[in-house]
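Removed: one protein chain of the complex. Kept in place: all other protein chains.
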Amino acid sequence: MNVEAPDQRLSEKPRAEKPAEPAEAEGTRRKRKREGAAWVFLSPWLLGAAVLTLTPMLVSLYLSFTEYDLFTAPEWVGLDNYVHMFTEDPRYWRSAVNTLVYVLVAVPLQLAAALAAALALNSIGRGKGFYRSAFYAPSLLGASMSIALVWRALFNDGGTVDDLLSSFGVNMGGWVNQPGWALLVVALLTIWQFGAPMVIFLAGLQQIPGELYEAAEVDGAGRLRRFRSVTLPMLSPVLFFNLVLQTIQAFQVFTPAFTVSGGRGGPADSTLFYTLYLYDRGFTASHMGYASAMAWVLLVVIGIVTALLFRSSRSWVFYNDKG
Amino acid sequence: MPDKSPKQRTLPRTGIKASALTFAVLTLCGLLAGCGAGTNGSAGGEVELQFSWWGNADRAAATNEAVDLFEQRHPNIEVQTSFSSYNSYIQKLATQAAGGNAPDVMQLDYRQISQYASSGLLLPLGDRPEVGTGKVGSGMLRTGQVRGTQYAIPMGRTSQVLVYDSAEWQRVGVSEPRLDWTWRDWSAAMRELNENTGQAGSTDPGWSEDWFEVWLRGRGKSLYTDSGELGFDKSDLAKFWSFTNGLSQRGAVSPARQTTQIDGSAANMPFGRGNAASGITWDSAVGGFQALIGDSLRLAPLPSGPDGTPGQYFKPSMLVGVSANSAHPEEASQLVDFLINDPEAGDVLGVSRGMPVNQDIREDITPSLSGLDERIADFQQRLEGKLLDPPSAPPSGDLALQTTFQRDYDHVGFELRTPRRMAEQFLTSVRSELQQ
Partner (left out) sequence: MVAVRGSITGRGPDWGRIGLHVGCLAVLLVMLYPLAWLAATSFKPADEVISSLRLLPSRIELGNYATALEGVGGVSVLRLIGNSLIISVGAVLGNVLSCSLAAYAFARLRFTLRGPLFALMLATIMLPQHAVLIPQYIVFNQLGMVNTFWPLVLPKFLATDAFFVFLTVQFMRGIPKELDEAATLDGCGPFRTFFRIILPLSRPALITTAIFTFIWTWNDFFLQLIYLFEPEKFTITLALRSFVDTSSQSAYGPMFAMSVIALLPIVLFFMAFQRFLVQGMASSGVKG
């Protein structure tokens, strides 16, 4: 039911953007042919969605109204899971707040870092391949066990960062092990791995036709002006993509916290993120019904945020397919 | 990188095509091979068993050797083995069991068996003639029972232990722990160590339900009663946490900043990192400390209650059970029996799962042990006959409470909440977990 909110906006959007759609003027025969072709192109996705994604999703929606311990048949409990979540589980709220803080910190900073790196690389000339690989290198690792150990060694009590700061007379006593700082350390791990959005920005920059810059230059536009009136609008679909996807992924942040905090979300629940707690409830505590309810609440929240982003995109995202 | 020469435009495209084609062929071959292997296995009229466990590479090597031996003895049985590390294993097994696909023979944790047994996933082993349990002590055997039915057999035994660096203790003039020391003696020793070394005397034991249990048992109580009810109340836990947190605030045991990072591994324990003069762990996990501390590592029992009641006990380091859905319960039971009772298997497995539970095998392999294994055997020998029977398997839900316990204590350690307040919160969680 919650899918409906983004639905309507999305279905309106492309049409709203195309006041004079040439396809509309074409004959109905061609239209019908196109319609048939569309379903052919969509068929792998439709099959996958029906069997592998949507059905399991619907199952989990059903499970969210049950008490399901993984091993015995689910038992219908109505809205109990939702009620418990909102009224009786302080750790649930803690995880929701942690996640929100994380989204607000990690997404803007990671995107800014990625965009800055992509712009720098795009105009660096020589050594571009080297820089691209080097900036991407941290992202190759994912959030593996070894990177978790490295991260802890860097930000621990008496770790490298502490060591460095103490030579300036600052004594922190560790970052990853203190409730006030641990979330930032996890966020830093994500920001550090900005390779994926950077590559997407780079690909987007590649797609901007050189003629536009030439034209702008002929018009006497300076560097800044060219950035604002050519690069930024032409890059906006990709910027929008990165913003939407990084936001969705940040709401579901799991692996960095899971590895860095050893799965517990400590210290003192400060890195207990939403999906970490969901996983804990589902697989450690065997309350898969409760975990499913948590998942669907998150889906609704992400759906609303995404719909808002899509709505805002009408005023700042520029598509080249306007016809 | 040259990116604007005209030649470049055509070259990469063929490059992509060629490499994509190679990849495509390779992948298809691989997929077919992978799929083929899956179907081959069940053919040929042979019995195929799946056996999975958690552990490290050493345990894997020993287990595979024992399984090979079993296959030699039973040419009609083929055993497919699999292993992962503990945390991964718990999730993998849960997923397999939920999908109706649990392995025939599976290693189980003490905290898992109540849930697996009461969900009907485990085969009752008591009435399987293949499984002999005569040589397993009755107290130890009882740990595999749920409501009187034998669902799993312990594979090895372990006990709580205080590990310390004897050289360090001697250097600062603190007398080494005696067999019958109490928590009062222990806290005095911790303060003395702290005064003489400037470091914490030990890991703060407040983080784990395991050490709380030892403390409780010393006072004649328990985590759970035999019928699966709660065996302590709010004030017990508040008292324990006030005690440990008080020591932590004075520096006698590790500060919250270090305690919060403990995950059971030696490397994340203040003692393992060189931040404390001793640590509390299971004797099956002592190997990690040996690597970090060296040969002056010594093992001592955990403190007893005020009247000398021992809190620690022999716990099954892991158990083994058979899936209720197994197509070959007879062969699976044979494998279980082989792992527990066969002398040759005992030789091969050694102490890779803790000290063997079969008395004959334990006596048989003890003389051949050396180094740390010998010290662990000796440690258990000293405790033999002095400890109370182990508790019944914890009720379902305890797996979750173990993590909750550590999370809740963090709030005490960082002085975000009082011990009393968090004890209350923990008991609320317990009540809601045990209801189900």
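Letters are used for the chains, namely A and B, taken in the order the chains are written, and counting of residues starts over at 1 for each.
Criterion: a residue touches a chain if its C-beta (ideal position, glycine included) is under 8 Å from a C-beta of that chain, and two chains touch if they have at least 3 such contacts.
Worth saying up front: this structure is predicted, and the values here are computed from it rather than measured.
Of the listed residues B:172, B:188, B:230 or B:267, which contacts the missing chain in the full complex?
B:267
Among A:79, A:104, A:120 or A:232, choose the residue that contacts the chain missing from this document, as touch is defined above.
A:120
So which bits of chain B touch the chain we can't see?
Counting only chain B, the missing chain is touched by 1, 3-4, 8-9, 12, 15-16, 19-20, 23-24, 26-27, 30-31, 34-35, 37-38, 50, 52, 54-61, 64, 80-88, 91-92, 95-96, 98-101, 103, 263-267, 272-274, 284-285, 287-288, 291-292.
May I ask you to list the residues on chain A that touch the chain which is not drawn?
Residues of chain A in contact with the hidden chain: 3, 6-8, 10-14, 22-23, 31, 33-35, 37-39, 41-42, 44-45, 47-49, 51-57, 59-60, 70, 120-125, 127-129, 131-142, 144-147, 149-151, 153-154, 158-160, 163, 192, 196, 199-200, 202-210, 213-214, 217, 223, 226-227, 231, 234, 237-238, 240-241, 244-245, 248, 252, 254, 262, 274-275, 278-279, 282-283, 288, 291-292, 294-296, 298-299, 302-303, 306, 319-323.
Note that only the chains that are shown with their structure count from here on.
Go ahead and note the Å separation of the Cα centroids belonging to chain A and chain B.
Distance between chain centres: 36 Å.
Taking the touch rule as given, give the residues of chain B at its contact with chain A in the complex, in rising order.
Residue list for chain B touching chain A: 1, 3, 87, 90-91, 94-95, 97-98, 115-116, 119-121, 256-258, 260-261, 263, 268, 396-397, 399-400, 403, 406-407, 410-411, 413-414, 416, 425, 433, 436.
Which residues, counting only chain A, touch chain B once they are in their complex?
Those residues of chain A that touch chain B are 67, 69-72, 90-91, 127-130, 152, 156-157, 173-174, 176-179, 262-269, 272, 280, 283-288.
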